[in-house]
Each structure stands twice: as C-alpha cells, then as structure tokens.
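All protein chains of the complex are present and in place, except for one that has been dropped.
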Amino acid sequence: MKAPFKISVEKRMEEIPKWMPAAISLGAVLVAFIISGIILLFTGSNPIRIFRFFFNAAFGSWGAFSDILVKATPLIMIGTGYCLAFKMNIISIGGEGQFYMGAFFASLVVLVPLVPLDSPKILVLSLMALMGIIGGGLYGLIPGVLKAYFNVNEIITTLMLNYVAVNWNNYWIFGKYSDAGFQMTPTFDKVAWLPRLADLSKNIPFFSGITLHLGVVFGLIAAVLIWVILKSSRWGYEITLIGDNPRAAEYAGVNIKRNILLVMVISGALAGLAGMSEVTGVVHRLQERISTNYGFSGVIVAWLAKLNPLAVIPISILFGGLIVAGREIQPSGLSFLIQGLTLFLVISSDILLRYKIRITRRQEKAL
Amino acid sequence: MNIEAIIRAGLSTGTILIFAAIGEILAERSGVMNLGLEGVMLVGAMAAFKTSHVTQNAWLGLIAGILAGGILSLAHGLVSIHLQADQTVSGLSLTFLGTGLALVLGEGLTGLNVPTLPNVDIPLLSSIPGIGRIFFSDFNILVYVGYILIPLSWYFIFKTRPGMHLRAVGEKPSAADSLGINVYGTRYLYTFIGGCLAGLAGASISIAISSGWYSNLTTSGQGWIAIALVIFARWNPIPAAMGGYLFGMLRRFTLDLQGPMSILGFRNPFFYDHNLVFFLQMVPFLLTIIALLWGSGAARRKRLGAPTALGVPYVRGERGM
Partner (left out) sequence: MTMTTEGRPFAVEMRDIVLRFPGVLANDHINFTLQKGEIHALLGENGAGKSTLMNILSGLYRPDSGTIKVNGTPETFNSPRDAISCGIGMVHQHFMLVPTLTVTENILLGLKTPRFFMRLSKYDKKIQALQEEFGLKVNPSAKIWQLSVGEQQRVEILKTLYRGADVLILDEPTAVLAPQEIDELIGTMRALVKQGKSIIFISHKLNEVKAVADRLTILRKGKTTAEGINPEGLSRGDLAELMVGREVLFHINKEIQSPGDVVFEVENLSTDNDQGMRAVNNVSLSIREGEIFGIAGIAGNGQSELVEAITGLRPCTGSIRIHDTEVGNCPPYKSIHCGMAHIPEDRMGVGTAPNLSITNNVIMKKYVHPPISKGWRINYTEAQKHAVILKDGYDIQAPNVETPAQKLSGGNLQKLILAREISGQPGVIIAMQPTRGLDVGAIESIQNLLLEQRKNGAAILLLSEELDELLELSDRVAVIFEGELVGQMNASEASLNTIGMMMTGSLRSEE
C-alpha cells in the first residue's frame, strides 16, 4: 500500500525570497534552544527554570547587559574580520591566535615599556591600539603569504598558529613579564586602561560598576567600516568577485595574490585590536586566558550573520549573552551546546536555500 | 632524566593521540575532514566515564565511548556528504557541539571514582630483559591495543581490497564511481569508524590511561594535535604512530627537561629558563605547518598522499553534455 502522497526534492529555480536566509538563521537558533531543552530534560534538569535563569543572568540587569556588551566586543571585531576573509572564500580560523598576538604586542607598550609611563593617556592607548593592530596583522600575514605564494591550505595553518600564539604568550607571562611567578603580568598602570562607563560614576552614579569600555566603540566602527567596504567600495567588489569565481576574477585582471594578503592582514589586525581591547579594557594585564574561545565563536557568529558585518553586531550580543549566562548556570556546557547546535542547524538548513521539498499527491494511473 | 620513564610516558599518552589520529586518517582518506575531533573525543570520554560509573563495568563504558563517538561523527557525515556543506565549519561546530554535549551530560561527574580498564603485563614479552620492562609491562591494556592497531590499520589501508577502495574514493571519486564503488556509502562508513576511534581515544583518557573526568580539561587540546598529526604523518598510520609516541614523550620530556643543569655536557637552557618549554610545546604545530609547506609543491603532493578529494563534496557529473 503506497502512501497517497510522495515527497520529492527539487532544485530551486527561482530567486530566494529576501526574508528566507534571516528566517532560517533565526529558526535555527530557536530549534537549537529546543533541542538543548530536550537534552536538559534528559539529564533530569528543568529546562524552563534554567532558560529563565539564563535570560535573567544575561539580560536581567544593566550590569549584566553591560557584561554582555563587553563579551560581545571582541566577537564583533573578530567576527567582522572573518566576514572579510570568508567573503573571499579564505577560510581562516586564526582569530584566536591573532587575538593573542595583538594582546601581546599591545602589552609590550607597558611592559617594556615603549614609552614612559607618565605620557598622556591618549598617547599610550593609541600606541597600544596601533601595536595591537600590527601584532594581529603580522600574524595574519604569515598564513596569508603561505596561501598566496605557496598555496598552503589556510585552514590548517591558521589553526596551528593559534596554538603557537598561546604558547608564545605563555612564555612571556610565565617568564620575563610575570607577576611574582604567577601566570600573568602585573596589572597595568592606570594610564593603560581603556576608559569605561564606570569611570564616569562620580558624575553619573547610574554608571557605577558598569564595565562597558571604549572597546565596544572600536568594534562598532570596525563593523560599519568593513560593511561599507564590502558593500560599496571597489575593493569590496573585488573581494566578492574573487569569492564567487576566482577564475573570472583572474580573467578580469584582479590581482588575487595581493588581495589574499590584504584580507589576511586586515582580518588579523581586527582580531589583534580585539586582543588589545580585552587587555586594556577588561583584564588590565596580560594573562594566560584572555579569550573565552572568541576565535572559534567568531566563526559561528560570522556564519550566522551570513557574512554581513552589520548583522555581526546583534549576533555577537546574543553570543555574548550566551557566554555571560553560561558562566553562571549549571550545567556549564550549555552555551557551548547551544552555539554548536545553532551552527550545525544553520549549515544543515542552508540546503533549503538551494533545494525545496515538494509534497504532491500520487496521480492515479489513467485506465 | 629517566629515559625509561620518558619512553613509557610517551607510549601511554601517545596511544590516545594515535587512536584519534588513525581514526581521522581513515575518515580523511575517504575524503571527509573532521575538525571536530576534540569534541568527539570529549563525548567519548564522558560517555565511557558515565557508563562505567552507572554500570560499574569499565568494558561497557569502553563500548559506550566508542559508539558515542561514532554516532556523533555521523551527524558531521550527514552534513558534509549529503548536504554538501562546508566541512570546516561543520567540523568546528562539531567541536562546540561535542564539548557542549559532554559538559552538559557529564554534569556532576568530576572527581568520581569509577571502574577503569586494568593495567597488565604481556605474559612472555615482558620477561625480555630491558625491552620487556619498557614496552610490555604494566601498561593499560589499551596501550597494547594501540600496538596492534597500528600495523593492522596500515595493512588494511595499503594491502587489502577495501583499503584500496577507500583510497580510490578519497583520491578520485569519479573513477571509483565509474567502476561501481559506492562513494557516499564508503564516506559514511569511514566517518563513522573515525568517530568510533576518536571515541576510543576519549575513553582511553577517562577510564584508562589518565583516568578521571576533569570536565573540558579532559582532552586539553589533544584532538587538535591529532589533526595536526594526521597531516604531519601524511595520512599514513606508521608515521602517525611514531609522531604520536614522540609527541607523547615530548610532554613528559618537557617536565624532565627542566631538572638537570647540563645535558650531554652542554648547558641546559631549560634549567636556566623553565619557560622555554613553551617553545617545545609549539613543536607539533610548527612541524605541521612545515610539513604542509613542503608538501605544497604540486609534484610533491603526489608523493605525500593528501587525498586529492579531501574536503570536496562528490557530485556525480552530468551524463550527456
């Protein structure tokens, strides 16, 4: 007995409605939450209670919200950098390492020190930002050169370099720049602290304890800048062209090697700036763990944002919420789980953009 | 510096890496790259630990760990093979997924004492003077499993018919397809097997070699080192084994290295600056990059064995125009 209808999968021939990609991303997030809830049930916890706690921990107070923005800041910068690279089909996952290198280079300003510590704050911070950009940029240049001139797979090189950077960092903070043998440098002098809203609490008591710092401005500017570049600049056009069909780009006279280098350097620089922002705005020292997997979460953020830097902003905030809430609640792996599930579902559902499922009635055979 | 202790530590720790690496070799040889090893290993470790705790039987735990790894990897397989999504992104999300699953489902397991797999001596071989003591006595049983797996997997890949088909699928799936070999089926099978071996690696951490559950510190990056090992070993189990034991020794070595003031008559830099060991820790990753660079020459690639179709979804070409 055959079912009265059949399911067929056909290639989509017409244009995708504009709302579809966003709807799919949103749907994926929702389904991820649902599945996580089911898994939580399975372990005997009460998912509703946990999710409510989740949202409270994240969005319940201004202080918590500020924490979210703080966590979102590096995600915005790293995610934006990834948007640039992925748009050109360069799958770099080196944000983590570039972040550490940026943090390291920026810290050198204070640790060496590169300028006297009684210099004006704006000089110190600007120099640190510059060093952060240089550190991340140089670190991005290495896999860039390997890819452009030797055609070495950038996925693996950037991945490996992440761990090299962490170890490099460890060498210095356990050693020369260590604070009495602990795995961190001494706290930076106040001159190297990025201003935060809490600094204004004398005049505006509302801001007391609010950790939001200037780095978020870096992030927003970076996201808007890259968005403008990708959308309306000549370079953005080249990147999009190379990403869509490198052979056509070559045929059209575009210099592919140069673009690979530029993209790797700039995405590295953005991650490096994120590193600087984290050490000057949040922890105020160089230490072993300055990143909560920003480099990897950044990939998910960029992908969910469909490589649009403006969309990276709200998604980073969402993920920031996941990280902040994840700190508080049991079980501790929940934010990982949701992040992983979301991305998994998004890439699985991408197929819906290319194919559609049709359910039709089986025709009766004419006699 | 106790050479014997270093070698033994290398053999133990290396076994974990080798299980994961051989599994990944099999998967990548069929054309599927699984970057999520770290997550899969963690799930395997958690499943093994929890099952061992609940059933009070380490062997059941072992089976659970293996199966958990395999099943989780099948998700990656579905997304990569049938849905033809980007394998890098899928692999990364698998890392998160696996880590998250392991942490959530492994809640409350830290610090528990569970039945573990036993340490044994190999009857005759352990009595051989010198070598017997170093290689065949008082190791966890899984280490010996590792000894056997290495030549077995090498023989399988290079000397058997299914191994030949495996290589064909990863190298030139169109040729394999034209001769009637099921490309999709082969890829699913080896993705599953790779996941099972990764689960085995995880289980060997939690209920065998470094037994215990330390939430997400359990695997502490060994999954990533295993991925590097696969490339460095050029998708061949024998160099993978040597590299795995070497990397294992490196970990132990870095501790010991800080002890003596001089090595072989030379001033020991590690004694004077302990932190130089961090550079040693970079070695596996740097070596991989160098291996990749060396292998990038087109002519070399033929000899180096990166499966040509690795990471490329297979679509049967149009018949006709």
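Should a chain be cited, it is by its letter among A and B, assigned in written order, with residues numbered from 1 in that chain.
The rule is simple: contacts are C-beta pairs under 8 Å (C-beta built on N, C-alpha and C of every residue); 3 or more make two chains touch, one makes a residue touch a chain.
This structure is a prediction, so every number in the text was calculated from the model and none was measured.
For the chain left out of this panel, the touching residue among A:Ser119, A:Ser178 or A:Thr240 is A:Thr240. Note on the undisplayed chain: of the listed residues A:Gly44, A:Pro205 or A:Gly253, the one touching it is A:Gly253.
Seen from subunit A, the chain kept out of the figure touches residues 13, 15, 232-237, 240-241, 244-245, 247-255. Remark: the residues of subunit B touching the chain excluded from display are 159-162, 164-165, 167-168, 171-172, 174-176, 178-181, 302, 305, 308, 319-321.
In the analysis below, only the chains that are shown with their structure count from here on.
Work out the mean CA point of subunit A and of subunit B, and you get 28 Å between them. Subunit B meets subunit A in the complex at residues 35, 39, 75, 78-79, 83-86, 88-90, 92-107, 215-216, 221, 224, 227-228, 231, 273-276, 278-279, 281-282, 285-286, 288-289, 292-293, 296.
Put simply, subunit A touches subunit B in their complex at residues 36, 39-40, 42-43, 91, 93, 146, 150-153, 155-157, 159-161, 163-164, 167-168, 170-171, 174-175, 296, 299-300, 303, 330-341, 343-344, 347-348, 350-351.
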